[in-house]
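Incomplete set of chains, arranged as in the complex.
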Amino acid sequence: MGLDITWAVDWVRRSADVIAEHRVELIRLDRDIGDGDHGENLDRGFTAVVPKLDDLAAGSTPGDVLKLVAMTLISTVGGAAGPLYGTAYLKAAAAAGSESSLDGEAVARILAAARDGIVARGKAESGDKTMIDAWTPAVDAAAAAAASGADATAVLAAAADAAEAGAVATEPLVARKGRASYLGERSVGHRDPGAQSTALLLRAAADAASESTGA
Amino acid sequence: MKKIINDPKRVVEESVAGFGRAHADLVRVELEPVHVVRADAPIAGKVGLVSGGGSGHEPLHAGYVGFGMLDAAVPGAVFTSPTPDPILAATKAVDGGAGVLHIVKNYTGDVLNFETAAELAAMDGITVRAVVTDDDVAVKDSLYTAGRRGVAGTVLVEKIAGAAAERGDSLDEVADIAERVNANARSMGLALTACVVPHAGEPSFDIGDDEIEIGIGIHGEPGRERVGLEPADRLVDRLLEPILSDLPYGEGDRVLLFVNGMGGTPQVELYLAYRRADEVLRERGITVERSLVGNYITALEMQGMSITLLKLDDEMIELWDAPVQTAALRWGR
């Protein structure tokens, strides 16, 4: 059973909730190796998205929701995360096209498009201690799950698990992109805030899916 | 957290509104989206200069909007680069037909948001060039970092490029001189205390009563190294050494010496540091032709300072001396 507009809307609402809930944690992570605004920035962005969901036209697709998120994040978040997440959602929306229901394959494709968008804008490679280090394992896990015939919900669950592991795995890394790179060796031992928020957002996607499909 | 603020989420908006009222002769303030525009913009035939970035570095950038410097400033949330919309709005507001220069400090967020705004402006038929400042020698400029940060050198770029635009230089000419200033400027900073971002409510890093952070940026980021308490002269030497050897600056060079306060350090300390820096440069046969001392690019109430050297040529001196009339930098009119 595919994921539809209800899932997409629920994902956004859950995203807003989870980011608000983890706002201080993300601020603290960013404070340690950055400038302490990541939680505030994302919270401002997702708080701005939620009321706009009501304006979605009847017959909107998941792609429309993703595009709405993209445009809102781009115009409210700022910082590095605003354009990077904005691009991610924009590319995801393009990959989703006008399909009204997304199966496991589609979800894997969408996640890959999102990740590729971030790489295109931010030029980070795996191991640079950025959100990419959560996204790439997630994309890989999603692709593997989809290839083995998993449904959309299972694909997202695999992606969320991998993103969480990826976020944890940023801790020993030396940052080479973003603000944390200014710290050099001193960035070691801290989790990347963008990787952590990626894990939170993908977990919200998985939760929304398992709810919507009753799994 | 003790601050003279109301709602932490409305700090920038309320402050910029106050700025607009206090300087109504110089600027026009727009709040949706937030940007600050020179009162007489757009000026037909003049290249427009737009800069911006996170708030908390005041007087940068709004304090530099006016005759001979910026045409518009775009303040983001505290320490968060603005989104493309206000940058685009500012770009449109100052386009007098000769194109617009974006002066962007080298941070991932600033670069990406200005890039998007520039693309959107191009779609509206406005020619935009961007100059990215990256004068901070505390960060190695290599494949393994996001590149050097744009810090205090940005003020000098804005002044000198602003004067070039005011005398009628073309967009390419203004961009070239901005690049030249950036290429000849090097900075390095230190902090005695952290700062408190209003929405975070706690210090940006923990630091002991007998510790100093060397190589800090202007966003309350921790620095590269932590040292114990040292006399001012030694601290000045710690900042000057990597600067001097980087460009490098040497005998016979003429420079502008800029001692910048991070916001919470009293002037008495800045001038004391200036004294030592001036002494070191003299010893090396470097001539201090111009000086700037004060809080020109800050990190909220952080205690600390940065030193910037700009290697001058005759044209830069002429443009530096040219009249400027902004809230924070003014002479000649």
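Think of it as A and B in the order they're written, each chain with its own count starting at 1.
As a convention for this text, a contact is a pair of C-beta atoms (placed from the backbone, for glycine too) under 8 Å apart; a residue touches a chain by one contact, two chains touch by 3 or more.
The model shown is predicted, which means the values in this text are computed figures rather than measured ones.
Trainee: What are the copy numbers of each protein chain across the entire complex?
Mentor: Overall, the assembly in this file has the formula A x2, B x2.
The definition used in the following text is that only the chains that are shown with their structure count from here on.
Trainee: Just give me the whole-number Å value for how far the CA centre of subunit A lies from that of subunit B.
Mentor: Each chain reduced to its C-alpha mean, subunit A and subunit B end up 33 Å apart.
Trainee: Mind pulling up the subunit A residues that touch subunit B in the complex?
Mentor: 27, 31-37, 40-41, 44, 74-84, 121-122, 174, 176-179, 181-184, 186
Trainee: Mind listing the subunit B positions that touch subunit A in their complex?
Mentor: Listed in rising order, the residues are 54, 76-85, 107-109, 112-113, 115-116, 138-140, 143-146, 149, 197, 199-200, 202, 204-205, 217, 219-222, 224.
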